[in-house]
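Below is one structure, written out as C-alpha cells; comments come after it.
Of the protein chains in this complex, one is absent; all others appear in place.
This part shows subunit A:
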Amino acid sequence: MNRFMEVLENILMPVADKLNNNRYLTALRNGFMVALPLIIFGSIFVVIANFPFLDQWLSEDAYATYKSILDPASASTLSIMGLFVIIGIGYKMVEQRGGEAIYGGVVAVAAFLILTPKVVEGVSGAIPTALLGAEGMFLGIFTAFFAAEIYQYFVKKNLTIKMPAGVPDAVSRSFSALIPITLTLTIFLAVRVIFSYTPFETVQNFIYTIIQEPLTALGSGLPATLIAVLLIQVFWFFGLHGQIIVNSVFDPIWYTLNDQNLAAYQAGTDLPNIVTKQFMDTFIVGIGGSGMTLAVIIGIFIIGKSRQLKELGKLGAPAGIFNVNEPVIFGLPIIMNPLVLIPWLVAPVVIALITYFSMATGIVPKPVGVIVPWTTPPFISGFLATGNSVAGGLLQLFNIGVVFLIWWPFLKIMDKQYYEKEKNAAA
C-alpha cells in the first residue's frame, strides 16, 4: 500500500506543479481573479433584483421598473465578464515577463474586439454583449494569450522607437509600446480578414463551433463532471490542493456555462445547464469545503469519544462553516489515510449525482448564474445560487445528511481506534 501511494504521489506532484505553475493557466486563474470583484458586484444585484415575493407584493409595472433600475449593475459586469477576464489575462501575461503590464491588458482587449463581429441584428457599429460574456469567453481567453505573447515578442525584438536621453520617461514609454502594439493588432486584423473568406466567416464563430461548443457540451455532462469531482478528491487525498489544480482547467468551461444560465435567467427562459461554476462551488465544495467535511465535523460532535477527534471538531467547526477545511483534511487526517479513502471518494460522487438529478427533475431549481463566493456558508449559498430558492438551501442540508451517513461507519471505527489508543496511553 505504501509503495503504491508513493508511486501515485510521484505522478500527481508533477501534474499539480505543471497545471498550477503553467504560465498560461496562471494568467488564466489570475485573470479570473481580476474579474471576480466585478462578477460579485453584478451577482449581488441579480440577487437583489430577484428577491422572493417581490413580484407578488409589487404591481407588475413597479416590479418591471424596479428590475430595470437594477439591471445595469449586472449587465455591465457579470453578463460581460469575458471582457474583464481578457484584460486580466493580458495584463498578467505581460506582467509575468516583467513587461509594461497595462499594455498587455489593452492589446488583448483591442485584439479581441478586432476579431469580434460588430453587427447586431443587421445594425453595424454595435458590439453584441453576448459575445463579451458567455459566447465570447473562449475566443477572449485565446486572444488574450496570443495577443500578449505576440506583443511581448515584438517588445523583446526591440522593435521600439528609442528616445534620446533627456526625454521624460513617460513619453518614451508611450512610444516604446507603439510598434509592438501596431504590429500585434495588424496581425489580428489580418486574421479577421482571412477568416471572412472561410465558411466560418468570423474567428468568433470558428472558436465557438470548433472549441467552445464541444468543450462546454462535454463539461456540462455528468461523466466529465464526475471525473473532475473525483480528481479533486484524489489530489486532496495526497494533500495537494485539488480545487486549485482542477479549476485551472475547468473554470473557463464552468464560468461559460454559468453565464449561459444567467442570460437565460435574465431573459426569463429555461435555464440550459445544471453543471456550472455554482454547481461545483455551492453544491460540491460549498458544504464544508472540498470533500464536504462539514458533515464530518457534525459527525464528530455526535459520535466522537476520543480526545483527538473532539479537539479536531472544535478546531475545524468555525472554519468549516465557511468552507475552509484544511484542519480536517490534515488533522483527521484524510491525507494518505486508507481508512477514509472510501467515504472521501464516494460521498462527493453521490452528492454530485443527487444534486444533478434533483435539478434535472426540477425538484430544485438550477443555478441561475450568479456567482456566490465559495466561503458563503451552506444553506445561504444554496439559496442564493438557485435564484433565492429555499429548495437550493434545503438540498445542501439534505446532502450534508447524506455525507454524514456515508461517513458514519468509518468515523465510528476511527474514533474507536483513537479512543483505545488514548486509553492505553493513559493506563
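We take it that a contact is a pair of C-beta atoms (placed from the backbone, for glycine too) under 8 Å apart; a residue touches a chain by one contact, two chains touch by 3 or more; residues count from 1.
The definition used in the following text is that contacts and distances are computed from a predicted model.
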item: Name of the absent chain as recorded in UniProt (options "nitrile hydratase", "PTS system cellobiose-specific IIB component", "Na+/H+ antiporter subunit A" or "Nitrate reductase subunit beta"); value: "PTS system cellobiose-specific IIB component"
item: Hidden-chain contact residue, picked from the options A:Met163, A:Ile179 or A:Leu315; value: A:Leu315
item: Selected from A:Leu70, A:Val324 or A:Val346 as touching the chain missing from the view; value: A:Val324
item: Option touching the unshown chain, where A:Arg97, A:His241 or A:Lys305 are the choices; value: A:His241
item: Residue, one of A:Met13, A:Ile342 or A:Val390, that touches the chain absent here; value: A:Met13
item: Absent-chain interface as seen on subunit A, which is shown; value: 13, 16-17, 20-21, 26, 29-30, 33, 236, 239-241, 243-244, 312, 315, 319, 324-333, 335, 375
